[in-house]
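Reviewing the structure listed below.
Removed from the display is one protein chain of the complex; every other protein chain stays in position.
Up next, subunit A:
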Amino acid sequence: MAKYLLLKHYRGAPAAVNDVPMDQWSQDEITAHLQYMRDFAAKLQATGEYVGEQALAPEGTWVRYDGEGKPPVTDGPFAETKDLIAGWMVIDVDSYERAVELAGELSAAPGKDGKPIHEWLELRPFYGNAPTITE
């Protein structure tokens, strides 16, 4: 019973094995990929391990406080070198091993030529509750 975040990157992750961008796939390849992602989420819902997921737009802005009475300062667009998150999924699983297994499955989503993308996903544990019994 531990929650993990699976992070998918637009950039910043090590290169995938089947590293062809989606805009160079066929219509059927795109359809197959999207179906795989939907099936994966549906499967996790059925196993009782799904918590949530969202996709993020690639554009964004840096924002910071600029002092009393002043509007916040914004800066953008992001530099090309910035690590850029494309989306996240949260799962609730019994073990770290199970989280790794599921991340591996998600990374096998089909891409160009229907072959697995082997995309690198970032797997991050959530902090849990502090246990009551520690002594």
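The rule we apply is simple: contacts are C-beta pairs under 8 Å (C-beta built on N, C-alpha and C of every residue); 3 or more make two chains touch, one makes a residue touch a chain; residues count from 1.
Everything that follows uses one rule, which is that contacts and distances are computed from a predicted model.
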Item checked: Undisplayed chain, where the name is taken from the UniProt record, one of "RNA polymerase sigma factor", "Acyl-CoA dehydrogenase family protein", "ABC transporter permease" or "(2Fe-2S)-binding protein" -> "RNA polymerase sigma factor"
Margin query: From the list A:Y50, A:W88 or A:W120, pick the residue that touches the absent chain.
Written below: A:Y50
Note to self: Even though one chain is hidden, which residues of subunit A still touch it in the full complex?
What the structure shows: 1, 3, 45-52, 92-94, 127-135
